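A single protein chain has been omitted from the complex, and every remaining protein chain is retained in its original position.
First chain written, first letter: the chains are A, B and C, and each begins at residue 1.
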Amino acid sequence: MASSRKIINDPIYGFINIDDELIFQLIEHPYFQRLRRIRQLGLTGLVYPGATHTRFHHAIGAMHLMHRAIAVLRNKGVEITEDEALSAKAAILLHDIGHGPFSHVLEDTILIGVHHEQLSLAYMHRLNGEFNGALEQAIQIFSDTYPKRFLHQLVSSQLDMDRLDYLTRDSFYTGVSEGIVGLERIIHMLNVREDQLVIDEKGVYSVEKFIVARRLMYWQVYLHKTALAADGLLLSIMRRARYLVDGGKEVFMLPKLAYFLKNRIQAHELSSDPTILDRFNELDDIELYACIKYWKDDVDPVLAYLCNSLINRKLPATRFQETPFSDEQKDAEIKQLSGRFNWTEEDCSFLVYSGLAANEAYDSNSEKILINRKNGELMDLVHASDNYNFSSPNRVVRKYFLCTPK
Amino acid sequence: MASSRKIINDPIYGFINIDDELIFQLIEHPYFQRLRRIRQLGLTGLVYPGATHTRFHHAIGAMHLMHRAIAVLRNKGVEITEDEALSAKAAILLHDIGHGPFSHVLEDTILIGVHHEQLSLAYMHRLNGEFNGALEQAIQIFSDTYPKRFLHQLVSSQLDMDRLDYLTRDSFYTGVSEGIVGLERIIHMLNVREDQLVIDEKGVYSVEKFIVARRLMYWQVYLHKTALAADGLLLSIMRRARYLVDGGKEVFMLPKLAYFLKNRIQAHELSSDPTILDRFNELDDIELYACIKYWKDDVDPVLAYLCNSLINRKLPATRFQETPFSDEQKDAEIKQLSGRFNWTEEDCSFLVYSGLAANEAYDSNSEKILINRKNGELMDLVHASDNYNFSSPNRVVRKYFLCTPK
Amino acid sequence: MASSRKIINDPIYGFINIDDELIFQLIEHPYFQRLRRIRQLGLTGLVYPGATHTRFHHAIGAMHLMHRAIAVLRNKGVEITEDEALSAKAAILLHDIGHGPFSHVLEDTILIGVHHEQLSLAYMHRLNGEFNGALEQAIQIFSDTYPKRFLHQLVSSQLDMDRLDYLTRDSFYTGVSEGIVGLERIIHMLNVREDQLVIDEKGVYSVEKFIVARRLMYWQVYLHKTALAADGLLLSIMRRARYLVDGGKEVFMLPKLAYFLKNRIQAHELSSDPTILDRFNELDDIELYACIKYWKDDVDPVLAYLCNSLINRKLPATRFQETPFSDEQKDAEIKQLSGRFNWTEEDCSFLVYSGLAANEAYDSNSEKILINRKNGELMDLVHASDNYNFSSPNRVVRKYFLCTPK
Partner (left out) sequence: MASSRKIINDPIYGFINIDDELIFQLIEHPYFQRLRRIRQLGLTGLVYPGATHTRFHHAIGAMHLMHRAIAVLRNKGVEITEDEALSAKAAILLHDIGHGPFSHVLEDTILIGVHHEQLSLAYMHRLNGEFNGALEQAIQIFSDTYPKRFLHQLVSSQLDMDRLDYLTRDSFYTGVSEGIVGLERIIHMLNVREDQLVIDEKGVYSVEKFIVARRLMYWQVYLHKTALAADGLLLSIMRRARYLVDGGKEVFMLPKLAYFLKNRIQAHELSSDPTILDRFNELDDIELYACIKYWKDDVDPVLAYLCNSLINRKLPATRFQETPFSDEQKDAEIKQLSGRFNWTEEDCSFLVYSGLAANEAYDSNSEKILINRKNGELMDLVHASDNYNFSSPNRVVRKYFLCTPK
C-alpha cells in the first residue's frame, strides 16, 4: 500500500504526522469527516467566542498524544507491538465518533436511551467490516477486553489521552489559561506496572495540577452558568418542537432530523437496522442549527421565543442553590411568566428548566490513578500526595441550577 | 445609561473589555450576532482544521486593537476625543458586518454586483437609524469623509487594525506560525503626522516583517491550493444549483437562500427595498451548508457529485501555471472527464474551473506606509527601508490555477 | 523635566512602558542596576538551565503589574491619585532592592541578622534623600503606614504583584508550565472593599488555581531537592571560608566581599554607618562566584572540594524524611565520609548539612484573601470556595532533608 503520509497543522502541537495508512483512511472516511461539523463544546461558543473547535480536531489531537505516550512507554521498556500501537491509535481516534449534534446535550434525545459510547462502538464495528477486520484489536482495546489492559487505560481512564487533549484544547480555544496542564511532563511520567498505567513518582505534582485544572475547567467552562442556560435552552427547544409535532402541528423540519424526532428510534433498533447508523451519520450541528434558525420565525410563539433567544443570544438567567429546586419554586416562576407573556402556564413551563451541575475532582472509587514510587511501591494518588487537597477526594460538588428568561 | 461592562475572553489577547455602552449594544444586536455563524476563513478549515474562528471574533479583536492603538496615539500627544475614539471603535467593529456566507467566495453570487463593503455601509446606516444617529461619525470615518483622516486609516489602509487582527488571528487558529507579526511593537510605533497614520522609524523592521508575514499567509493559507479548490467547488455548486433551477428542475432549497438565488437581487434594490437587508441577515454558513448536505443526495448526479466532494472532503486537484489556462486546456480536461464519468461535456464543465491567485506584498501605488524618521522627514516604506526586499515592491505575483477532479 | 519615555521588552508581557520620570530615574540608578547582577533564582539555574533571569527584570515586571492593577481598580471606581499610583509603583519596584548575592541563601550570612526587607527599606530611605523626598509616600506604602492600606496589600500580601510576577516569571524561565497562573484574570478581578484588596467572586477559581500553582512551584522549583543541595553547598562553602579565615589561614578573597566576611557587620551598624549600604551595593552574584572559582583550586582540600562541586555541578544527594535528621544520623554520615576521604570528622562535617523545606499553600492565620461576593459579603477564600482543597488550609507541609556527597 502506498505511503499516504500527511501532516496536519495543529495550533497546539505544531505538526501532527499521519504515518499509518489505516489511520489516514479512517480520517478520510465520511463517518469521521462528519466530526468536522460538530463543535467540541457545542453552545459554549456563546460564552467563549474562541471555542469553535470541532470533535474532528480533538480526536486527531488525542490520537497524536497516544502516539507520543506509546513512544515514551516503549522508551521505558514497555513492550507494545506495532499492531498494538496502531490499534490504540485507532481506538482513541474513534472513541468519540458516536457523538451527535451539540455533543452531550442531545444524547438520549435523538436516539432514545443510547449513550454516545454505544454509538462509537457501533461505528467501529461497521468500519471494522469495511476495513476487513483491521479494527478488531482496536475494538478490544476500546471495550477493555484486550489482555494488555493499560492500552485501554490510555484510551479511557482518569488520566487518558482523551482528557489530556480536551483539557488542553478547550483551554487553548476558550482562552481560559487556568485549564493548561503540564502535558509534556505528564506524558513523560507515564509508565506501566503490573499491566496498569501508572505515573512515575516525579510526576505527582503534575498530576495533582491536572486534577485541579480539570475541576476548574468544569466550573469555569463546562458548567459555566451561561453555558448551562444555553444547553437547557436547546433541550427546551427540542421538547417544544416534539410537543408541537405530537400535538399534530405543522413544524418546519429538515428531513434528516425529522426522521429521528418523529420515529423515536430506540437503542435496540440501532443493532437490528443497519440503516439507522447511516441516517445518524447525516446529523450534525448544522442540521439542528438550520431548523432553529427557521423556528425562530415559527407561528408557535413559544418555539419562536426560545429559538430567537438562542440565535440572537438572549440567554436565560441561571441561579444556583445547594438543594434541588422544588416544584413550588418552579411553579412560582412559571406563574409569573404566564402573567408577563400572557401565555398559558403549560406554555411557560418550556421557559423554565432546572438541573444539576456536579463535578468530582478525583473519583477514588473508580479506577485509581496509581503512583509508581521510587521504592517500587504502587500507591493511590490520594495517599502518594503530600497534598491535603485530596483528604476528601470523593466529595462531589453539586450545584442545582434554575434557568428563567431575563 | 447604566454601565454594561463586559469582559470577553480571547485566546490571543487575553481579556477584551467592553466598556462603552454603544459598543456593547452593537455586539448584542442580531445583525452583529449573525457573524457568529460565519467563519472567518470559510472552507479553509478543510485544510487547516483549527481555522474554525468566526467573523464575530475577528471584529471584536480588531475593535480591541483600535482601543489600544488610540491609547498609544493619545500617549504621544495625538488629540482624539472620546467621541472620535468611540466612533473609530464602532467603525472597525462593523467594517465586515456585510460579509455573507463563506465570506468572500459568494460575494457577487448572492447579491449581484454588491461588494461586502457596500453591505457593511448599508448595515451601518440601518443601525444608525436604530441608535438615533449615534453612528454618524463612525460612518464618516468608515467612508473616509471625516476630517481627521488618520482615523479612517486605522480602519482601512495597508496597516490597519483589520489586517493586524486577521493576520494574527488566522495565524493563531491555523497554527501557521509564519503569520505571526510583531503586533505589540507595531502598535507602539504608530503615530500621526500631518493627519496621516505613520510608523515611527524604530518600527521599520516590524513593518517589513508584517509585510512578509502577510505575503506568506497569502500563499500558505489564503491562496493555498486546496483552499482554492474548495472555494472553486463551492462556486461550482452554486452555479449548478442555479443552472438546475433555471432549467426548471426541482431542487431542495432552504427558503431564505432560495429567495436570493431565485430573485437575483441587484445592487440598486438594496437601497430601494429595506427588507432586502433583513433577508440578507438571515443568511449564514449554516444556511448554505444545510443545502449542500441535502444536495449531495440530489437526483442530479453532477450536483450530488460536487456536494459530496465538499462534504466528505474529496477535493479536486489544483495545478498552477504562470499564464492563464486556455480554453483548449480546459476543454481537453472536460472531454476526458466526459469519458470517465459518462456525462455530457456540458455537465462536466461544472467539474473544471480555473482562476487567478494573485498577491502583491506592498502596493506603493495605493496609499503608502509612511515612516516617521527621527530627522522629521516622512518617507515611503520602500525608501526608508534598507531592505532590498522592496526594490520592486509593486511586482504582483500571479499564479493561474486549474482545478479538476482527482 | 523632559519626558524619558522608554519601552522595555519583556518576553512575558510584551512591552513595558516606563512613563514616569521618577520610575525611569530609579531604574537608571546604580542601586537598581545592581539587580542586573543578581539572579532571581540563584543557583536554581543548575537544575533548570533556563532560570537565568534577574531580580532586575522581576522588579520591573512587578511594577508593570502594579500599573495594570491600578488601571483595573480605577476603572471600578476605586480612587487612586496620580501620586499614589506613582508611589505604589516605586514601592514595588524597590521592594526587593535589598537582596544580596544569591538572594535568600546568604541572607543573614553577609549582614548578620539583617533581613532583605530591612535593607530594601534602607535603600529606599537613601534614595528618598537623593530624590528630595519623592519616595516619602512609597516608603509609607511599603511600610504599611499609609492610610489607604490596600496599596500596601498590592505590594505585599498573599496575592500581591510581587507573587504574581515571580510565579509567572519563574514558571516561564524554568519551563515548568505548572506554575502558570491566570494572571490576566486575577488582575481583572481585583477590587477594593473597606480599604482592603479583595477579589471579585467571579475570580475565585483563578485564585484557587494561583494557590495550587504556587504550592507546586515550591515543591517543583524553589524546594527542588537538587536546588536545596546547591543552596546548602553554597552555605557550606561560606562557612568553610570563614572557618579558615578565623583559623588564621590565608584565603583568596575579593576585597568587597572580604569586608563583610571579616568584619561581621551587624544590623545596628547599617543605620549608624552610611557607608555600609554603599559597600553592600558592591556585592552581587559575580563577586561570590569569582571567589568560588578561585577557591576550587584552594590549598584547603575541603574548600576546594566544595567549590569544585558547585562550579562543575557535582552536587550532593538529598534525601527527605518527615522528622528532623538526628545528630546520630548526621554523625554516621560524617564518620563514613571521614573514612572515604581520609579527612578529619570536623572537616567532613562541612560536607553534610540538613535543613527543613516547608510550604504552606495558604496561610489563613495571616492576612486573608478576601472574596467580594455578589451579595455584598466579604468572605475568607477558605469559606468562599466550594473546594475541599481548603478544608485544612493551614496545614504546613514539612520535609526535612539531609545532603551528603554522592
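Heads up, the rule we're going with is that contacts are C-beta pairs under 8 Å (C-beta built on N, C-alpha and C of every residue); 3 or more make two chains touch, one makes a residue touch a chain.
On a predicted model such as this, the values are computed, not experimentally measured, just so you know.
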| item | value |
| --- | --- |
| Absent-chain contact - pick from C:F56, C:F102, C:Y166 or C:Y205 | C:F56 |
| Candidate in contact with the missing chain, chosen from B:I7, B:V78 or B:I180 | B:I180 |
| Touching the absent chain when the full complex is considered, from C:L26, C:V176 or C:I334 | C:V176 |
| Sites on chain B contacted by the missing partner chain, in the whole complex | 176-178, 180, 182-185, 205-206, 208-209, 212-213, 215-216, 219-220, 386-389, 391-392, 395, 397, 399 |
| Residues from chain A at the interface with the omitted partner, ascending | 7, 14-15, 19, 75, 184-185, 188 |
| Hidden partner interface residues of chain C, rising order | 8-12, 14, 28, 30, 33, 36-37, 39, 45-46, 48-50, 52-54, 56-57, 60, 172-176, 254-256, 282, 284, 286-287, 289-290, 293-294, 311-313 |
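One rule holds in what follows: only the chains that are shown with their structure count from here on.
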| item | value |
| --- | --- |
| Chain with minimal offset from the mean of all protein Cα atoms | A |
| Separation of chain A from chain B, taking each centre as the mean of its C-alpha atoms, in whole Å | 32 |
| Euclidean distance of C-alpha centroids - chain B vs chain C, Å | 50 |
| Numbers and ranges of chain A residues touching at least 2 other chains | 176 |
